[in-house]
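I have a structure here, written as structure tokens, and I will follow up with some questions on it.
Of the protein chains in this complex, one is absent; all others appear in place.
Now for chain A:
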Amino acid sequence: MRYMMFVCTDPEPDADTTDDAEAWVRTNDAAARRVDGDRLGPVSAATTVRVRGGELLVTDGPFAETKELIVGYDVLECADLDEAIEVARAHPMARIGRLELRPFWSP
């Protein structure tokens, strides 16, 4: 199954905040469990686009004001949720922030 893993901040990080995301990327790329992924620019650079009644509305900032911000993403290819959870738990942002696993749409 293919999962989108949203990498988010969290107001209450773990005491252990050692960060070696590079090692995580190397391991999961080598195992073909990571299809794609990247860090995102700051929220201050976000732009929100809507069309309402045919009219374009462009606003600055993210779509919702929250304390937990999406700061990156990885696309994972895993056998099932348990494997995806194991991949996510090894990511440093599991301790520093939080990770949301969302399966891709399958009809």
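As a working rule, a residue touches a chain if its C-beta (ideal position, glycine included) is under 8 Å from a C-beta of that chain, and two chains touch if they have at least 3 such contacts; residues count from 1.
In the analysis below, contacts and distances are computed from a predicted model.
Asker: Looking only at the UniProt record of the hidden chain, which name from "arsenite-transporting ATPase", "RNA polymerase subunit sigma-24", "Dihydroxyacetone kinase subunit L" or "ABC transporter permease" is the right one?
Answerer: So, among "arsenite-transporting ATPase", "RNA polymerase subunit sigma-24", "Dihydroxyacetone kinase subunit L" or "ABC transporter permease", the name matching the hidden chain's UniProt entry is "RNA polymerase subunit sigma-24".
Asker: Given that one chain is not shown, which residue among A:Asp14, A:Asp36 or A:Asp80 touches it?
Answerer: A:Asp80
Asker: Contacts of chain A with the missing chain: which residues?
Answerer: Looking at chain A, the ones touching the missing chain are residues 1, 3, 78-82, 84-86, 101, 103, 106.
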